[in-house]
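To start, the structure itself, in structure tokens.
Note that one protein chain of the assembly has been removed; the remaining protein chains are unaltered in position.
Let's turn to chain A:
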Amino acid sequence: MTKITDDTSQVENSGFYIQWHFLESCNLRCRHCYQEDYKAQPVPVAQLDAIYAELSKAISTWKKNGRISLTGGEPFLEFEKLLHLLNKIEKDKAFYWAGILSNGTLIDDKKIAKLTKFKKLKEVQISIDGGTEQVHDLMRGKGSFSKAINGLEKLILVGIPTAVMFTLNQENAGSVADIIDLADRMGIDALTIERYTPLGNSDSDQLKLSADRLKEIYEQIKQKKKQIESSGRKLKIRTSRPLWHLIDESLGGFCPVGYSSLCIMHDGTAYPCRRLPIPIGNVLNDGIFKIWYKSDILWNIRRKNRMTSSCGTCEDLGRCGGCRAAAYAENGDYLAQDPLCWKYKTGESQ
């Protein structure tokens, strides 16, 4: 007997995250940045609206709990468009949560006053790449630390929840303890320490971490996290990504790429993740459903048994899966081994 049942409701109420890079331009030129082109023409509002309509339709159809981060480039460079998009999100049931990912250097009191009216704006994340001015400015340019910290302080002052993104690399790895202390001292809500993905920029050889070094740093972070959490302070150090479970069984987890997240570029191009810049379609031409259901790349990522390396046969596959972007950056193969996994170092047999 044949049986066909509408199963759309089965995906209801789970989360879905969209990271939307609605512009390319940026006022900084960070050494670790994965962006290659800063000269793209500004996107007309009508095009942003068309992209937004697709994103909203998908989240509504699936009845997902939608979260969306608006970023660039540097989103505060086109503040009117940022406000326009936040206004749309505010009125739209599809998304319950909005965030902004910024370098923090263009935030001022006037802009903050306009942001405070958005109830759905749940987090502004500022990138800080060093616990000290010297380390941060080495990555992001002279004067950028004081401006970013100033922006963060202003956000904290008006009660907008804040997060810090620290892109961990070989040159700032010694500053991890400092960044945790800084975030804790400032009253930041959350800190994400994301490892650097070497995506073809000129400094990648200097910035690449080794697996052993990453392990050392993760151990350090775990200790600091324990101290902070046991003291009841508010800073949350996010440790939900692959490899963390090798440090502590209670940490880590699958990357949501392919399951519950998607990256959208300024022109509507979709990537599995911003750090895995393989175009899988364009939401304006293909529609988001076609991309989500038909992309072989997404299906390969979802089917963990397709992995061509020790990741695919690892006993921890069910709770890790490695970082597919790191595998792609290192090997040109997103199904290859996570190059920073210290359990099975690249090239060593199991």
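By definition in this document, a residue touches a chain if its C-beta (ideal position, glycine included) is under 8 Å from a C-beta of that chain, and two chains touch if they have at least 3 such contacts; residues count from 1.
Going forward, contacts and distances are computed from a predicted model.
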item	value
Name under which UniProt lists the unshown chain, selected from "Pyruvate synthase subunit PorC", "Copper-binding protein MbnP-like domain-containing protein", "SUF system NifU family Fe-S cluster assembly protein" or "PqqD family protein"	"PqqD family protein"
Touching the absent chain when the full complex is considered, from A:Val43, A:Ala58 or A:Ala94	A:Ala58
Residues in chain A touching the chain absent from view	1-8, 10-11, 57-58, 61-62, 287-290, 292-294, 303, 305
